[in-house]
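A single protein chain has been removed from this complex, and every other one stays in its place.
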């Protein structure tokens, strides 16, 4: 069992609405705290939305995700996994963004995650908009490209926006492929839908070998079949999981900036994560939760539930003790 | 046909947004009103949430459920049942709670329902949190334990909270089994899910013979199969129906204190009730509707729709005229 | 390809949250503008709710639908259709209602649509409550009755409300049949559900030959089977599509005045439209979006998405160039 | 002291959030109930908004005002008046409107109030939009014109809307003067402000002798000075009080259809009513509360507080026992 | 200057929407942390509302107050006080309540504050409902009764509720006087208003010598005059400040359970605190912030601003270094 220091506060000791809100009620451990050397999975916030080309707000995501994550209890009711007993988890705080300087913030994110990686900690990130994934991958995949399972309603594979802008939340994985951070043949994107400007992104995916599973195929085949294929694509390679909350239908997750109707429901939203139990997860993110568009807090509650499911497969999966 | 006194106000006489809001636009009949002797099903509010260990609000449930219930019309569109013509229904008002004294309120609830039972009225209750079911069962099952079909995302079978507190909304059915109010072999709990503290509740269920159908099984088997089993378990015995609104997915029912994602949709929410047509229902409740977390009123609208479906099976089922 | 004048503003030129909000970011072309002669499909608002017998608000529908429709991009992600390149589309503005004079407003609507029809423009209407469809049909079906595929949770076939009121949002299609605007044998109504006053509407449907597919049948058979039948019923005749947003489950579309639980989800909401690709559509409407009950704007976003899907089948279907 | 039958339910017996919501927790007494002969002030709802030319919703006003009025207790904290002990008050229910027939509803309102007047009951009305005041005055001032103190941001003295429509919420008092229901020399309008179409209303006021006190004068002189003049204008004549909630600044009362910024605050909102203690009030209304634009319920809470203050001056004023 | 350890995180280092939310962005220091010995003012949450007899929710107050308090910067713009440089401040966390056991929670609160007092820390409390003040005073005034300046719309001096319940949020200061925790001759209550059940509370105040300043007097005299008197009443004695957010007008502070209209605006809300600069403050609380009724978060923002002002007078006032 993991260190007792790293156990979340129990709702029987302090009700879940009480106390300072950290991710999952875990201890907050700063990167310069000696206890950080014992951390195996670090929950990190990136409160930043400078890459957002449409409705803003994900800079407020980490705060609200922390708040709603205090509703999570110790055990996964479906799988029985008790993640906090399997590995040492901690809230590592937020990367400090500069909301008025996109490039500087990207550098700060990469630096933070390089340090995290150097300490042998696998990161579970709460975004932030989807551009967040790029500076994270620059740290995690610095040495070699990684595989990726990507849940989203958008491919985020566009070349540029507004006539030449290369860094937006619609372009991170184009950049990641170009920068050799992702092995495109081991990338699968699930849930793609909505109106589009053109087919530039899909043409690029085809050209480099990224597997795109649009929502129509997802609904027709079902979670089991789709996830079986996704897991086969990445196999036993080091894999990054990127989960955009707009993968889920906007009725279930209204608090996001670029919703597209017709997506999965909340049960499918977590079933796809549970299917990752055999994947070698080196890191994961949950991005694009936008509290200003989430009046009830339900999107953040769903997001926190997804983060808990991601934590469970990171804690029990094949990569759980890779850095011990 | 039932007494014309007991007919709800028609939306063609007075639009549904108009008039004093009683349950289903039925006449309000106090327990000391002579007309009460003709009532067969009584709709009762228990505006109380002292058993709530998480987010409060169900004390406001009856008021908002009355408001939204005025949207119900005379006939069930799917089954054709016209409940108000089959039996005499009335709004019996609210049990007066003491929000600052849990034990006193439990006594008041039991006393109220003992009087209801003595008058041969079957109760359909609008909670209130789930602790409400315990004092109700103390009145209804005083003479002999009853069966129960229970829709919920939680078992509510824990022994105690906060290191020894026996009466909370997480413990009513543990108490009810201990007090011999429920026959555990004829209890089925449907929809259980979410993170948990531990397995204490499930171990207790196993030990006493309660059948628990988790949400994964529910989704895999479907409504028809699950409800067929549930009805077989209770058979022709006297059965109480307890419906926690958090059985339904929180996107469909956000107005509740302890939501768990991944639940049934609104169609399944009413299909499970329609499947009860052969059950000997001695009473039913719809609990945990929390208006402060239901900004749009949609949860109460769903709750009122479920109450109407419960009323239809109570009016047309085998127990409809048992107390005539 | 269509006239460049009629291309919507691209989100890459002007972000989608920017600019004056017209339907789909199309040019606004008044009926007296010379450019109107080139328009093939006109998007028209009818900001009116005098026929509403329950909760009001659809008068605000066109404004909010315009706002959310700016989220639509150039291409249908699922079908690949690029409607604005296939036909000339424009925002024709709103019909001016008189909120305090129901009969006068009906006349104004009919006059407006007669002019639209005379110019060879097929209308795609944003209501407005469902009474809107009647004055529209009076213009479009003046010469001969048309067929109709109607998505709704209500039949809107009642004779009168409140003891004799003939023109409400619950009666338009009874009037339309009586006025010989609809061929009842070529009318199909899909999604009917909810509590009812009585069976008067269904008896009328049976008597005149309207096919009613209640939601229970819809859920049992699925979209493909139901829509195959619907398309067979109308065949190659001139067909009007009337889409009441309350067809969709109220969790997905809370912003409406007369919700009924248990309806289709957002994916089914657009799948039924995509199935119309072979229908000769002479006009369509999307009605009963009520912004005051749509605090998040999600209903209008869903409504705008449905309007885009309707536009796609109107642009690519057999009737696309009928008036060229 | 008044009849114990007419005492509101105490919050110490049944908490204020509990029970069926009637106005001020008073007994509901229908017009055909024998108890009605003992009623001195009747609280009546007119759930109707067909005269609304802008944003709709006041049809929902009575329901929400009843709900929030349950927060009122027995005694006025500032003046010490205990209205329910001074006179017999009751909730007389709602006038049944026909939302789709403006003229018919006006007739129904007048008939209802004629009966109320015939029974010697002074009405305190919860609207409804401001057109409501006209059919009420037709009953109350049938025999002779009355005086009026009118709180509003609009004069409601326009001749017609939309090129000839005579009955809207912008025209009731023009009609009332024309119909000799009001003595214009004994009418004062307080709080007038906002943008206007033209000066037609003000010219009419000048022509017939209505005193208009615009908000600039109100803020410059203060409540005491303005109300002293107002009371002098009506003197000891029979006076109707008409209170449009949009008199109050829209930050304090957002739930209304035609807000105008720069109005009185909530303290001034009740001070103006307290100043009416010497006025012979024959009836009063509080109109234009629109719940769909009042997400928090605060407007209805303010409205219920104003109704309570009106009741206090009706109960303690010179006209209190005029009909005994 | 104070210890650098106790400086809040600057918004220039980490934007104010980022990071784990503690009170004022101060370090979280548990009572068993060695650093606690250096704390001079401790900010403490009491997430509890079991004494609430009306609308619930203050249990969520501390969480939301922490969230909004991160908007506070280092310096008081009006007075120039930089509290964090004058004294060592820290977030001491929340007292763990038992939501289902009122008496047990009161004991826990008193124990926590006894420890705080023993360590020479002056507490600034974020409630919780107003019953919170009683167990706090039991710790702070254990040795001798203290003075109190109390901002509220209610006196909270009632003897009991619901026929005998002694511990509710309407009774704390009756108990405190009875228990000799308050010197009633040195207690002043400011802002009292609203409807009342009777005069029992005011009679008690008169009998024991509590000075009550109703809102009418407050508005007539103004902040300066009222506060001069209040400060004279307490003089140089040890004084507790109790600030119920419902002192402020509910338009400015809607997120509370028992609002009363006609109160002070937000400028007056902070001016009354700034007037306390000469008072020997031994502790203070801000109670009754109820997030479920505060959809926009503005009440908590106002509440956090009031807490900051309280902190400034505690840091710069005569008692600032009393425990050094």
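Assorted remarks:
We just call them A, B, C, D and E in the order they show up, numbering each chain from 1.
The working rule: contacts are C-beta pairs under 8 Å (C-beta built on N, C-alpha and C of every residue); 3 or more make two chains touch, one makes a residue touch a chain.
A quick note: this is a predicted structure, and the numbers were derived from the prediction, not measured.
Shown chains touched by the hidden one, complex as a whole: A, C, D, E. Only one of the listed residues, D:263, D:303 or D:317, touches the absent chain: D:263. Contact with the undisplayed chain is limited, among D:23, D:84, D:112 or D:161, to D:161.
Of the listed residues E:9, E:65 or E:270, the one in contact with the hidden chain in the full complex is E:270. Within the whole complex, the absent chain has one touching residue among D:196, D:237 or D:316, and that is D:196. Within chain D, the residues in touch with the undisplayed chain are 53-55, 161-163, 192-199, 214-216, 219, 249-251, 254, 259-263, 265, 293, 295. Residues of chain A in touch with the missing chain: 49-57, 59-60, 98-102, 161-162, 165, 167-168, 292-293, 295.
The chain not shown here touches chain E at positions 10-12, 15-17, 71-78, 251-252, 265-267, 269-270, 295-296, 298, 301-302, 305, 308.
One rule holds for everything that comes next: only the chains that are shown with their structure count from here on.
In terms of the distance between Cα centroids, chain A is separated most widely from D. Annotation: 39 Å between the Cα-based centres of chain D and chain E. Taken residue by residue, chain E touches two or more other chains at 53-55, 59-60, 99, 161-162, 293, 295, whereas all remaining positions touch fewer. Pairs of chains that satisfy the touch definition comprise A-B, A-C, A-E, B-C, B-D, B-E, C-D, D-E.
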